[in-house]
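Structure provided below as structure tokens; questions to follow.
Omission of a single protein chain aside, the complex is shown with its protein chains in their original locations.
Letters A, B, C and D mark the chains in the order given here, with residues in each chain numbered from 1 onward.
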Amino acid sequence: METLVFALLNGAIYGLLLFMLSSGLTLIFSMMGVLNFAHASFYMLGAYLAFTITEGTSFWIALFLAPVLVGGVGMLVERYGLRKVHAQGHVAELLFTFGLAYLIDELVKIFWGRTAVNYRVPEILDFPLFTLYGAQYPAYRIFILFVAAFMLVALWYLLKKTRAGLIIQAALSHPHMVGSLGHNVPLIFMTVFGAGCALAGLAGVIGGNYFVTDPAMAVQMGPIVFVVVVVGGLGSLEGAFIAAMLIGLLQTSAISINASLADIFGFIGLGADTELGEITIASMAPMLPFLLLVLILMIRPRGLMGDREV
Amino acid sequence: MTDMTASHAALEPSRSDKFRQRTVPLILFAVVLLVIPLFNPSRSMVTLLNHMGITIVFALSYNMLLGRAGLLSFGHAVYMGLGGYFAVHVMNWIAEGTGIWGSVPMFSMPAFGFGAGALAGAVIGWPSCRRAGTPFAMISLGVAELVAAAGFMFDSLFGGEMGISGDRMNGPELFGLSLGPVDEVYWFIAFWTFIGVLGTYAFTRTPLGKLSEATRDNPERVEFVGYSPQRVRYLVFIFAGAFAGMAGGMSAVQDEIFTPENLSLIPSGAILIATYVGGIRYFTGPIMGAIVMTYMGSNLSDYTAGWLLYLGLMFVCVVMFLPDGIAGIVYGTADTIRQGRAGEMWRTWMLRLMGLALVGAAIITIVEVAFRWSDGYGEVFEPFGLQLTVENPLTWVIGILSLVLGILALRRAAKGGGK
Amino acid sequence: MTLALELKDLRKSFGPAKIIQGVNLQIEKGERHAIIGPNGAGKSTLFNLISGRFFPSSGEVKLNGEVISGKRPFEINRMGLSRSFQVSNIFTNMTVRENVRCGVLYSMGYGMSFWRNIGNLKEVSQKTAQILDEVGLLDKANLPAASLPYADQRTLEIAITIAGGAEVILLDEPTAGMSHSETDRAVALIEKASQGKTLLIVEHDMGVVFGMADRISVLVYGEIIATGTPEEIRGDAKVREAYLGEDAQALEGVA
Amino acid sequence: DTLKMAFIDPLSGAMASSGEPAYQSFVLAAEHINADGGVNGDMIEILGLDNKISPKESLVQLQKAIDQGARYIIQGNGSSVASAIIDAVNKHNARNPGEEVLFFNYAAVTPEFTNEACSFWHFRFDAHTDMKMNGITDWIASREDIKKVYLIGQDYVHGEAVAHAAETQLAEKRPDIEIVGNELHPLAKVKDFTPYVQKIISSGADAVITGNWGQDMTLLVKAAADAGQEIPYLTFYGGSNGAVAALGEGAIDTLYQVSELAANMEDVSDEQNALVEEYKERFPDYDYYYHRAFVTLDMFDKAAEEAGSNDPIAVAHALEGMSVEGGYGAATMRAEDHQLQQPLYITTVAADVTYPVDNTNLGWRLVEGGVIPADAAETPTTCEMERPD
Partner (left out) sequence: MSLDANPEPMLQLTDLHAYYGKSHVLNGVNLEIMPGEVIALLGRNGVGRSTTAKAIMGEVVPVGSVRFKGQEIGGMANHRIARLGLGYVPESRDIFPTMTVRQNLMLGIKNMRRPGKWTIDQMLEMFPNLGRRADNAAGVLSGGEKQMLTMCRTLMGDPELIIIDEPTEGLAPLIVQQVGEMIAEIAKAGVSILLVEQKLSIALKIADRVYVMGHGEIVYGGTPADFATREDIRKEWLEV
């Protein structure tokens, strides 16, 4: 019981953070077809900017300012980089962001050093909200919950209630045509990319002090974000949400399971002292998302909720 | 009938053309490989060359997927790694010398790698080749993560974080090579690099090689000329895996160690970069990319702490401005010269070079100063005896002025080149 | 004598939309058969069903007496049926010669071999050259297909289709978008290439249809409303109403 | 002349925060020796070579270093890398007689390197896992209130060695203690340790032993602090850059470290304290941590001068049994297995210290009875060394 409650609580929070991180990517990926490899780098940028702003002013200013700045950087990247590459197709776009990730990572190291910075949860949120089975539950996690909910609603509105989504999708197949119909495609692309990056930045503001703000944070979060977006299904915000929660819960609860493969598959003769048998579920936790990714793509290439193939 | 053969002859490249375009470069390549030792390269130079050879084969195998079949993989290192791991295990069996293994020459490791790579390709390719495009790319990403994770779990196969080491000085010698000192290993690598280049090139000339290009261009139409695109992709994937495995076998002998990290996304990303920077539309592109990137990866870090930044910058620039990579520049220039337009183009070229030099100088100044500033060692960037620090206005004058001038020059060159 | 192609109560729906609603058609060996009908009647869909791009919802397709419905396109192609597309569907990054060669390869028995040098396959090169010559693309053989003018791309589309030497050829609006002289050339080419073979063709150019076809079927809303010789069709009132329109003659004059 | 020593460790990438301060320590140590007239008159030059923490890349850099004339190799970050270097150095010395190189290992602590896998060419200047664990288990043994211990570590040789040492030593010293968990988590992949901490809490443990380092250290203690856990964490590398900062005040009396240095100890020579200050001034991003770097080079200097030559074989022979007076106690290189013997200290975090770390006001303070003299820390070895003649 105890284990279950904790797995749920922690899994949910991890899932929410994953969702925050991947929602921006869902936006960019589904609308522009760009697999933004630098997405996690924008997340990192958000965390670092938030750290600097918090030093100078306060966390609350950082909460608004940092995403805006990251969004701005994203727009510049789109305007002077991605746009140029766009004509060469998706592979080129992807590779561009791949290189961009290197650049951002290095720039971050120049400005903030190679080691972790002391970016902390703000005082007023730094208290235990309640104690459960002997463990405290920090209030900051509830704060995360609220921000994630806000993002979900805002994004849902953007995707479902505006025509921008439609225009951008159209521009994917025939950009000239969309222009000839009178839509300012470049502007919309730039805005969307900026918005996606801003969302990543926001996740950085929130996640940077929940975890650790160091130059490795981008590399660590990079691949898992793709898992969320693809498993959830392209272009599906709901999908991304469900996938993020699923992965959050899956990973967290796996860690709390002490059983080994031998315990589970013992009946088919898997010995506890064989190498395979010794592996515990807990130790498999980090690979579960990728297992999920491969399985989903094989069984259901559209992802959980997607309306088209990746 | 006569005009038939006549037109036929006109269509096919002539015998001498074929010789000039296909055989001569291969001969040249072999000659280069043979001549290099005459220059008495240092041991670390030989090591670097050996790594270049390995990367060349690896990059060529990667381009079978990316450039030829249009399959973007984020996990190609898996096949090199599995091939290499198998080779290291074989090396250890040879060292034990029991049974048949005692008579297996160390020289044949790449062949074992080839087999293991092909097998891995056959197993993993089965589920992943059913689709091309993004699903393929994402599956390859997932597979790479999974295999790498498994690498850390099954210690008896992969040796955990520490990896598995072997010793190349066992088993019967071939060609009188003990394979102890690196310069002997050079001949081993040269031999197999040549085989790799020959093999991957020959592959492009086979019906399957041609079909893989057709499948890249238009998988649907392929189905209506009698082929299953899935099957084509699958077969190409197996071959790409096999040649990657061969590179793994070469690496097993050269480095005598494989670690699970060799299976991960990092080497996979590196080979993607190398291949792309080299130029995926040319057969020789990956070779050039492999040479340049291996050199940079191993030497740049000696000169500057910012090597990753330069690497990233260079890569981004290639993607933005040179989609055909290094090979694109090389062949473009060669064309210009052949068409006798070198004369009219030289001004543009000079302008471009000047622009590049200026931009380069600006970037280097800014980056180096920035790195020294952030390191906090108190070192000063001193090109040509100048004392450039963050506080020194000269730094910014040099940096910004030459950046602006350089960009202006490049723009002009671009305009001049368009006409 | 077995039929080259036989459709038996063929049906296809996409969700609720019934696109092909029970088509029966028998085409004899060596026949040139045209299918006409208004836009959206299901002509291309019919081709897709025959060639294996879609699976029929029900009914059966037989090629030379063998059931082919349910088979994959490449299997059907190997059995001797080849088709072209309404929208050019070529290998854009390859040269014209390579395009045609892809069409030739399988029929010459070089499945997916990876142990042969394609340059040494004499018959393949000869056949490729011959086809290029036939369609008049020989002088453009080494250009990238993407750089061809539209009409030449259409010609290439036909060339790839006939390259494999299939016995049954399906052409979907082969002359669409061509000018008159180009159309004439294409018609001549098609007539030559389909000599002794079975041809099924969809066209909106009535000049082409009435000039070339032995028999014509009219498809309207997924049903064949008439089949017959060109004369019979021209005179058929239903056809006039559904497809040709009042000034059928006038249109023909222009065509 | 210059005497080149190659420092092969991560100097870029995610692990640079471990390699950099060590590099800086060696550079500073070399400067001091050079200022004193060098080694037999030769000036030491430290070549910093970046191995990006990859064993394979390390071998490339090793080759390069040897080619540039370096005959001394320094490395420490990660036992997996060290193992590859030991193997490569052995092979190199066998294949290239007359060009031997020595390997000075300053941090890779897997016991094998000076036991079954010992090598004449390898010298370890840090106490190995079993020795450090001795300190930790002694301390636990003295704390009657500790009844349940939880072991958590990184899933690779080092983590396994730590767990193994803890199990055997606890069973010996305090058979009444129950090991309520023995967890290995993937190396450098876990982003949120909360579930692990939750497991520790549920297990009812009174103390935690961990060999974690780098990010795995920082995140683990951070998660513990968030959950409000206040049991002692007995660590090897609590001094990992950033761990104290991550915990803040919560580190006081919960974070323990066993190491060869105790910066705020009372009877430290002024000279040593001056060194600590000098370091912080030169490299404000890091704190004085790699004391071993100074011991290593001091001992090397002394051995070379005693041998009267900078030739690796002569130096190696001279190093055997050599001892130096370190800033925190004497250190001796045991001849049998090339394992440094020195006093160890158990420290914990406190406020109001002379030398705080991580740019906080917190620093390391010696715990009561936290001094483990060199002979107490010593463990026997199974090494059967082959020496060249």
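In this section, a residue touches a chain if its C-beta (ideal position, glycine included) is under 8 Å from a C-beta of that chain, and two chains touch if they have at least 3 such contacts.
On a predicted model such as this, the values are computed, not experimentally measured, just so you know.
Undergrad: Which chains here touch the chain that is missing from view?
TA: Contacts of the unshown chain, counting the full complex: A, C.
Undergrad: Among A:4, A:177, A:259 or A:295, which one is in touch with the chain left out?
TA: A:177
Undergrad: Would you indicate which residue among C:44, C:107, C:198 or C:227 is in contact with the undisplayed chain?
TA: Here the residue in touch with the unshown chain is C:44.
Undergrad: Can you tell me which of A:166, A:264 or A:295 touches the chain that was removed from the display?
TA: Residue touching the absent chain, from the options given: A:166.
Undergrad: Consider the whole complex, including the chain that is not shown, and state which of C:70, C:109 or C:149 touches that chain.
TA: Touches the omitted chain: C:149.
Undergrad: Touching the absent chain: which residues on subunit A qualify?
TA: 163, 166-167, 169-170, 173-174, 176-186, 308
Undergrad: Please output the residues of subunit C touching the missing chain, sorted low to high.
TA: Touch with the absent chain occurs at residues 14, 17, 36-44, 86-87, 149-151, 173, 176-182, 204, 206, 242-245, 247-248, 250-251, 254.
As a working rule, only the chains that are shown with their structure count from here on.
Undergrad: Measuring centre to centre, with centres taken as mean CA positions, what chain is farthest from subunit A?
TA: With centres defined by C-alpha atoms, farthest from subunit A sits C.
Undergrad: Between subunit A and subunit C, tell me the centre distance in angstrom, where each centre is the average of that chain's C-alpha atoms.
TA: 49
Undergrad: Taking each chain's centre as the mean of its CA atoms, how far is subunit A from subunit B in angstrom?
TA: Centres of subunit A and subunit B (C-alpha means) sit 31 Å apart.
Undergrad: Centroid of subunit B to centroid of subunit D, CA atoms only: how many Å?
TA: Between these chains, centre-to-centre, one finds 38 Å.
Undergrad: For subunit A, write out the residues touching at least two other chains, lowest number first.
TA: Residues 113, 283, 286 of subunit A touch two or more partner chains.
Undergrad: Could you tell me which residues belong to subunit B and also touch two or more other chains?
TA: 149, 308
Undergrad: What pairs of chains are touching here?
TA: A-B, A-D, B-C, B-D
Undergrad: If you look only at subunit B, which of its residues touch subunit A in the complex?
TA: Residues 66, 72, 127, 130-131, 133-135, 137-139, 141-143, 145-146, 149-150, 153-156, 265, 269, 272-273, 276, 306, 308-309, 311-313, 315-316, 319-320, 323, 370-371, 373-374 of subunit B touch subunit A in their complex.
Undergrad: For subunit D, which residues count as touching subunit B in their complex?
TA: 11-13, 24, 49-50, 54-56, 59-60, 63-64, 66-68, 78-80, 83-84, 87-88, 91, 95-96, 155-157, 186-187, 282-285
Undergrad: Across the complex, what residues on subunit A touch subunit B?
TA: My answer: residues 35, 81, 84-85, 88, 90-92, 94-96, 98-103, 105-107, 109-111, 113, 223, 226-227, 230, 275-276, 279, 283-284, 286-287, 290-291, 293-294, 297-298, 301, 309-310.
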